[in-house]
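Got a structure for you, written out below as structure tokens; questions coming shortly.
With one protein chain held back, the other chains of the complex are shown just where they sit.
Letters A and B mark the chains in the order given here, with residues in each chain numbered from 1 onward.
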Amino acid sequence: MSAPATHFNEDARRVAPDTRHRGIIQTAMGKYEVVRDQRKLLFQDWQGARNLAARTKFEAVNHLDTHLAEFARNIEARGTKVHWASNAEQARNIILGILRDKQAKVIVKSKAMTSEEIHLNDAMEHAGYEVVESDLGEYIVQLRKEPPYHLVFPAMHLTRGEIKDLFQKKLNDAPSDDPEALTMVARRALRKKYLQADVGITGANFAIAETGIISITENEGNARLTAALPKTMITLVGIEKILPRLEDLALFLPMLAVMGTGQALTCYNTMYGGPRQPGEADGPEEYHVVLLDNQRTTLLADAEQRDALGCIRCGACLNVCPIFRNVGGHTYGTVYGGPIGSVITPHLRGLQQWKHLSYASSLCGACTETCPVKIDLHHHLLQNRRNASAPTTGKPSFLQKLAFKIFAPVANKPALWSLTTKLSRIGMKLRGLVNGSAIDPAQAWTKTRDLPPIAKQSFREWWKEQGK
Amino acid sequence: MSERENIFNRIREALTVEAHSHNGTGLPTTAEHRGVMPPVGASEDERFALFAKNASDLKATFKLVKDAGELTAELRALRDTEKWQRVATHKSPLAQTHAIGLGLPTLVTDDGYDKHDMEQCDVGISVCDALIAQTGTVLVTSRNSGGRALSCLPPHHVVIARREQLVADLPAAFAMVKKIYSANYPSMISFITGPSRTGDIERILVLGAHGPKKLTIFCL
Partner (left out) sequence: MTVSLFIPCFVDLMYPQVGISMVRIFERLGHKVAVPKTPACCGQPAFNTGYWDESRAIGVPMLEALKDADAVVIASGSCGAMMSVFYPQLFAGTPHEAAAKAVAAKCFEFSSFLVNKLGVTDLGAKFPHKVTFHDGCHGLRELNNKRPPRELLAKVKGLELVEMGAAETCCGFGGTFSAKFPAISTAMGEVKCASALETKADYIVSCDSSCLMQIQGLADKQKKGIKTIHLAEVLAQS
């Protein structure tokens, strides 16, 4: 078993039975589900919208070379410096180079999962910069020295009481556990940082090819301020975030809001096309866009699962996933959690190391059903399992293969099945002696669940007796 | 070989294997977008009503004012109740005249400003590029609304719009942006939908996370 698999199993065993954790997540998700469904109903045809979104992403991803070149050309024309990074290390070095060049001291960041992916904060802090996350949830988990729990709700696993204690300890400022009062504590603390910061770093939700514009979706205004006040702005964006046309946002912005947070439109949807332009009152003097591959082209090469590059990181698949809701966001040990993370992490970071995530699913398909861009998520988990076990693409387990090899003739030959039926009855009786104990061969099941007995007469035995 | 070329080579190599679409192909038309999205009503009155409802749901304030005089009175009332001390605005006949009319120290962004000074302002007064009925959105740009910070840094953002600036829906808003700016885009285009908010603590709504706690839209 790989180290990440061991970690996953240990954490899952600890978190899944934790009814307090389960309660917090269920309450938060319950609120989300109500507003999400109200918003979906306002659409004239939600399923039709999903089709259009999937079609748009199909065009974007399957002509990525053309669109990406167009995007770079257009945004460069407005004085933006575009950088290309094949992997995480290159992206970190590009950004550290800009910080050095600008003699920066304080860096303010708005939420960017891509920066988690390349471990940017660690690298910047290691190089001596002060780095401040400005999204409230990100700020909270940064103070706790924890990764975000969820793509959209980074601190959803924490109660107001825990956040109050955190603010008291770290900021010495926590008047009460009222969410509004706590939010104002963060507002005061971060206002100072915006004014001090030399460089602002953002992620991006979309990159529009035909106009050369980055689109950022947020509710708090923290990305707006990150992009407005520091003299240098950097946007780190995965190459798959391309949309062909500006008007595609007319569909994607509301769909992202509905699925992400249950809003009709998120509070700020802002498009950035360059540094401060002639005649503008403010804005950064320099704008850098770092385009990141980091194995996205590996996923692109898998035509069967290429649609996963259409992901808009709305988090909707996590929200409906019964695995996520029971093991929580940290158990995955990945940047991208939930179903989408289980699908793409093996492509981004290695199949053998991360295949366990594809098995840690009941294949219920709730993710696929909800995905606004119709990624075939749970079927991709099946394909990952196939790829992990096939002799050509993976490493089959000798024991599992043997078990299925023996099972096939048993299932296929009526005489052998009949014998198995009889032997199972005896085995069942013997197992009954140790039922549920540590030496019960079915212990994985029987520790928490009863197992029904083998019937006195099986269906096939009954049918034979009917003589039809 | 540059990293740019390396990335493009990998993309082109990957795309030599064709993927199959389960959802049809070709980019959707605006008519297709409109066919699935939330309806907006046919008449101008219905759209104003929709904008007003959306603004109210978003906890923004939306007021139709009949003339400049009424607008001045409304702004003065806000100044007095909220005890404004300093105002930020930009060079635009509508916004600047009304801001100056408040008789308070006024920061005008276009002349260049110190961000610390703007942070001390109680209100940012700006015009906008459009109002969007479908979502209750105010559309501002760095070129026409006094830069990037004015609509986000002060705790109250007051927007002065003209009645004819109301557009029906998001497709219309994007079509308008393209029509006006395609030769030369401003560096920032922002769709503002209600005052700043967060739900990061127990999914409970709090207004004014980092941006304005209040958004007031006056429509002449």
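Here is the rule we use: a residue touches a chain if its C-beta (ideal position, glycine included) is under 8 Å from a C-beta of that chain, and two chains touch if they have at least 3 such contacts.
What you see is a predicted model; the values in this text were computed from it and never measured.
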Chain not shown, its touching partners among those shown: A
Residues from chain A at the interface with the omitted partner, ascending: 9, 12-13, 16-17, 22, 26, 322-323, 325-327, 359-366, 368-369, 382, 384-390, 394, 396, 400-401, 404-405, 407-408, 410-412, 414, 417, 421, 424, 442, 444-445, 447-455, 457-463, 468
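The criterion applied here is as follows: only the chains that are shown with their structure count from here on.
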Chain B to chain A touching residues, read off their complex: 2-4, 6-8, 10-15, 17-28, 30, 32-33, 35-39, 54, 90, 109-110, 112-113, 115-116, 119, 135-137, 142-143, 146-153, 169-171, 173-175, 177-178, 182, 185-204, 206, 208-212
Footprint of chain B on chain A - complex, ascending: 27-28, 31-32, 42-46, 48-49, 51-52, 54-56, 58-59, 61-65, 68-69, 72, 78, 84-86, 90, 134-137, 140, 153-156, 158-160, 163, 179-180, 182-184, 186-187, 190-191, 195, 211-213, 219-222, 224-225, 227-229, 239, 244-251, 253-254, 261, 263-277, 279-283, 287, 291, 293, 297-298, 300-301, 303-304, 306-307, 374, 376
